[in-house]
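Notes to accompany the following structure.
Here the complex is missing one protein chain, while the rest keep their positions.
Labels for the chains are A, B and C, by order of writing; each one numbers its residues from 1.
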Amino acid sequence: MSQTIASTHTQHGAEAHGHGHDGHAHGDHGHAHDPNLAHHFDSLQQQFDSAKLGIWLFLATEVLFFGGLFVAYAILRMSHPEIFSYASHYLDTVMGGINTCVLILSSVTMAMAVRFAQTNRRGGLIACLILTFMGAIGFLIIKYFEYSHKIHDNLVWGPSFYVPPHDAEGDAEAKMLKTAPAAPGAAIVVNNPATFAIPDLAAKPAVDASAVKPASVGPTGVARASGAPAPAPAAEPAPGHSEEAHPGTHLEDKAMPPNTHLFFAIYYAMTGLHGIHVVAGMGVLAWLTWRAIRGDFSSKNFTAVDTGGLYWHIVDLIWIFLFPLFYLIH
Amino acid sequence: MTTIPLPSSGPVRDTIEARPEGDNYLTHTRGLFSWIFTLDHKRIGVMYMWSVLGAFLLGGIFALLVRTELLTPGPTITEDANTYNQWFTLHGAIMVFLVIIPSIPAALGNIILPVMLGAKDVAFPRLNLFSYYLWVTGAILCIASLAMGGFDTGWTFYTPYSTTTTAGGVIPVLTAAFVLGFSSIFTGLNFVVTVHKLRPPGMTWFRMPLFLWALYATAIIQVLATPVLGITLLLLIVERTVNIGIFNPAMGGDPVLYQHFFWFYSHPAVYIMILPAMGIISEIIAVNSHRSIFGYRFIAFSSIAIAMFSFIVWGHHMFTSGQSALLNTLFSAISFSVAIPSAVKVFNWIATLYKGSVSLTTPMWYALAFLFLFTIGGLTGLHLATLSTDVHLHDTYFVVAHFHYVMMGSALIAMIGGLHHWWPKIFGRMYDERLGTIACWIIFIGFNVTFFTQFILGAKGMPRRYYDYQPEFQVYHVISTIGSYTMAFGFVLTAVSLFGSFFTGRKAPANPWGGRSLEWQCASPPPFDNFAKAPRVGDCYDFSVVHWDEKTGGYWVDESADPEVNPGAGGAKAAH
Amino acid sequence: MSMTSQIISHAASKASALAALAQSGAASEPTAPTFWMPTGASTIAGGVDHTLDVINWICYVFFALILVLMVYFVVKYRHRKGERFRTDFPHHNTPLEVTWSIIPTIIVIGIFVVGFRSYLDIYTAPKNAFDIKVTAQKWAWNFQYPNGATSDDLYVPAGRPVRLILRSSDVLHSLYIPDFRVKRDIVPGRYTYAWFQCDYPSGQPGKSPRDPNAKKVEGPEDPAQVYNLHCTEYCGTGHSKMNRYVYVLDEASFSQWMIDQSQWLDKIPEEELFFKAGPKIFARCQQCHSLDGTKGIGPSWQGIVERVKAYPNVGEGKKYGTWEDYVRTSILVPGDYVVPTYGNVMPSFKGQLNDKAIDAVIGYMEHLSDFDPKTGKYLKADAAK
Partner (left out) sequence: MAHHAHHESHHASHAGEVHPEVGHVVPVKYLMAAGAALLFLTVITVASHSVDMGEANLPVALFIALIKATIVALVFMHLRWDRPFNLLVLIGSIVFVLIMLAFAMMDVHQNLPTMFNGNAPEAASTMDANAPGAPVAQVRSTNGGIGSTN
């Protein structure tokens, strides 16, 4: 490798003096003899290789970042296999499959975009970038439908998975769970006078087991022990209101294994993080498109497109694994 | 590795005088904004340095509070155990995430690495600046978390405590650690690329000074391990905010999984702290004994070996935590393998002193202190890697003492040694060496008084993170606290000697210690783009061509006498 | 040392200790505390201490070696400004470097083997072990014995292996008995196990080390009688207060103790519950609740009855019919109504306090004025007699 550097290395002691203020010395127009060469590089080759190695190292961090979640997935699936085979059927394989194809196509257009940039085809570059962007949007739209459908069916992570939706109890509970962590209530330190007037509901810390249950369960549970009046309704979904609580069908399903919420927890965690990366990718694509329209890119200067493309491909690559792991469980 | 022949023109001291007097990276541009928006690696490094030292002061204050509280069993200066818990948590979090991890790579590394390498800058100056401001963001969040109710989770954030505690500052501090992680990732990424792609002709892998090897190995860890911390903290934040339950046993999650995640980062993180320290020590010892470092390749490779091993030993933090017996055994076995490259390094350093010409400068004193403390820290690692003894010692003061010997006694002492080593280069001023040396001794003694007693405490069964303890332990705690005050005094002296240099210090020569690597070949302080001409790289550990120069009060390097630079010269020296 | 003299002084204990010898092979006598280690009172302590000694000596030797060489070289090859640098040094010496890579390798392999062998003893509990269920919670221990008896301190029979079945009801804890060299994290959501065998009885049967009514936990009359038990996994405010004692009783007195312990509450007539049982149970609560109005982790019990009656949700037709109902609820389902400004940190005592115990607590609260708020002593004790 150093051989390459050595051979492409050019001495330019003289120019080095040429730089005035180091602020613009590093800019894209840093160098006297090549506007695309930053002052601290000696050759375009060196600069390009650095950029490539840089982005690849960044992609490596992305792999490990998602890697953590994949490990979590593996552990959960190992300790609760029944959950995964059961809950996977709540996912829409068709939508997932379509999304996979959308991402693949956007990857193709992205790769083409890089190619157009390398070969000075500005029109093709802009077209491909926009196509890729559309792909991203398409992916997110489909994801939106998937998510909203599940949320409507109460197929969510955490305790609210068990809260019968669309009744006062459920809503109150859901509301509490939403507010509890954010509220300064969670910020109560013992002996902190600042938090005096906080309603006790919000005063519950985020994940405290007892914050997890509908407010009515506690006393009824105890009342039974001490022979006081019968439990309030909605603690256990009575047949009466399970009809109107239609969306939460999984709640009536006696075959549902314990802890099924975990599947959706990891599902939302992984697809959500992936979604965030897609959004970030859209940002990158928009920026590239803008620069392409401005005419920044050419066969001499396409590194930005290339690296942006690599990022987009890794997003695709991760989805390629997410798809079978969530949608295709037997 | 073939290298193109280089034009040999006169001695390198030309490069030093090659630019107008007083024009260096500090003076090249002026004004606040020329610092805030600077892309010069040296300035970014200097900003890092001051920030890290500031954080160190803060963390030190919390340390003293903790030690003072422990003077007596039960309440001493606070009635509330929770306050104490917040103190030691803050001390740990600040020292680990804000100080030790960025101290050497981000602060000293940023300043020295490109100069040492002979490059004009790091590969991605903007990213470099960005990572600094990430650090600042993290620091601000960390302080903010105090205002928002503090956090009492311990720096390890073990679930489910960290997800159920009512302390309000937990989420901010998790975010802080998350952000700091990315700051560290970007620094590492920058260094890997710089070392790979920005080496000037002649700077082959095996001509790189060992500090660069160490930084390179560190950077690899930073890039590969830190993302896992990122995702872990992210999951923790989600757990705490929207109750996702992956780590929450009440919901079928697995708290031990969190520990796996956490230590998969945090064990390698220990080497993020110690590897660059080892690099600095290699430099200081070689330069101050003015002889080629003994077994260059063994040291270089041991750095890489440690970096690689560091990823497969994290389980030794979990011997008692419900990890399976099989895994305990595996991890114990692998953990021992780290001992070997570490031992090799120590032996090589000792052997480097042999038949050297040792001048006892302040940096050298720090290096010797490092050797002493690191040996203890490393050897006590054996107790903790051994299964049966670790069961007894885990989570006691023995562990506390052990990692302070390694993180502080080694990493931080080396950082301060490095600071003294390169201070003249960075600021162009010599500090008062006598005062510096005295301070070094006081810190050294104070440190051992503080932490050696904690080995005994731990072995006797004093659990860590205790606000209250049995009376029979008090004597040890008192000794330990006295030691910590001594140490604090030592650090004050160090500060005096260093800051004094700005007022009373003489102007530093380009090469005050007789170093041979490239940073000693450009002026002190270096010009803003480091080298007027591409430097000619010789053997950075060949001191036979280094000569004392009375008139500059420093050394100069007769490059032309080095056959590796100037094949014409008939310098008699064993090539290797 | 005091340990052994203790044993000799108690003939009964001694006899049973010998009985223990008979049934469980070689008994290991408690070792004296060394510079490093505390008393080693369990059968596994020997192995651990031996391992530690081995490692220590290796450390001493290597440390001395490195230190001596360092100092010697620095002194011998001291350089002064102006002198020419030596050039007669070796650059490297592969055979030497290989040697000092291999020697440490062999040594650490050795250490690993020694450590692993003693670890196996720690890890694998014998079949005939006596099971004790341990529940850790913020910030108290609950030890439950086969006959259903429960206690706050750990009582174990001498001369037979004891297996602790550990479970946490909230966060991570860790059970640590330094003198037994036993430590195991307690992980919510799963069981963990620890075992030990202590061959020599200590302490006196049934004699509690401290007054259960005392606000502050005092040590036993003779420290040598008991062993300390700590929590070593950080668990919050009361972490450093999760210290209890371990009593090793000889077989006979242990089984007697178990029976008494399992019945003490039933023996007390209803009307005497509040001053006989109340204070004893309060010992579990005093980590967080005070009697004298000082604000702890939880609200003080002083004047609790009036306070609770004043709550908006207590009273006829309200959420809680009576104040007793509220107290009972907050013992069993603490999160149900959290008093403002206090965090929801109290663990549930469901399954730990039965109805009679809860009645005792309620009675205790009711008659709180009859107790000394500082010491918790019952002031009308003689009157009750």
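A few notes on this one:
Just so we're on the same page, a contact is a pair of C-beta atoms (placed from the backbone, for glycine too) under 8 Å apart; a residue touches a chain by one contact, two chains touch by 3 or more.
Everything numeric in this text was worked out from a predicted model, so none of it was measured.
Shown chains touched by the hidden chain across the complete assembly: A, B, C.
When the omitted chain is restored, the residue from C:I103, C:A252 or C:L265 that touches it is C:L265.
Shown as candidates are B:L39, B:M203 or B:A250; the residue that touches the absent chain is B:A250. Touching the missing chain, out of B:F186, B:Y271 or B:F311, is residue B:F311.
The chain not shown here touches chain A at positions 1, 4, 44-45, 48-49, 52-53, 56-57, 59-61, 63-64, 67-68, 70-71, 74-75, 78-79, 93, 97, 100-101, 104-105, 107-108, 110-112, 114-115, 118-120, 159, 162-164, 209-210, 212-214, 217, 221, 235-237, 250-254, 256-260, 299-300, 302-303, 306, 309-310, 313-314, 316-317, 320-321, 323-325, 327-330.
Across the interface with the omitted chain, chain B contributes residues 196, 224, 228, 249-252, 254, 256-257, 260, 264, 311-312, 315, 322-327, 330-331. Interface residues of chain C with the unshown chain, by the touch rule above, are 133, 135, 137, 142, 144, 147-148, 150, 167-170, 188-192, 262-266, 281, 332-333, 347-354, 356-357.
By our rule, only the chains that are shown with their structure count from here on.
For this pair, chain A with chain C, the centres built from the Cα atoms lie 44 Å apart.
Mean C-alpha positions place chain B and chain C at a centre distance of 38 Å. Per-chain CA centroids place chain A at a distance of 33 Å from chain B.
Shared contact sites, meaning residues of chain B that touch two or more other chains, fall at 80, 82, 160, 164-166, 250, 252-254.
The set of chain A residues touching two or more other chains comprises 188-192, 205, 208-209. Looking at the complex, you find that chain B touches chain C at residues 80-82, 85, 152, 154, 158, 160-161, 164-166, 249-250, 252-256, 289-292, 294-298, 320-322, 325, 328-329, 332-333, 336-337, 339-340, 343-344, 346-348, 350-351, 353-360, 368, 371-372, 375-376, 379-380, 382-383, 385-389, 391-392, 394-396, 456, 459-461, 463-470, 543-544, 546, 548, 573-574, 576.
For chain A in complex with chain B, the touching residues are 1-3, 5-7, 9, 11, 13, 16-17, 19, 21-23, 25-26, 39-41, 46, 49-50, 53-54, 57-58, 60-62, 64-69, 71-72, 75-76, 79-80, 157-159, 177-178, 181-182, 184, 186-192, 205-209, 212, 258-259, 261-262, 265-266, 268-269, 273.
Of all residues in chain C, those touching chain B in their complex are 33, 35-38, 47-48, 51-52, 55, 58-59, 62-63, 66-67, 69-70, 73-74, 77-83, 85-93, 96-97, 100-101, 104-105, 108-109, 111-112, 114-116, 118-119, 121-123, 170-172, 174, 176, 178-179, 181-185, 187-190, 192, 228, 230-241, 243, 343-345.
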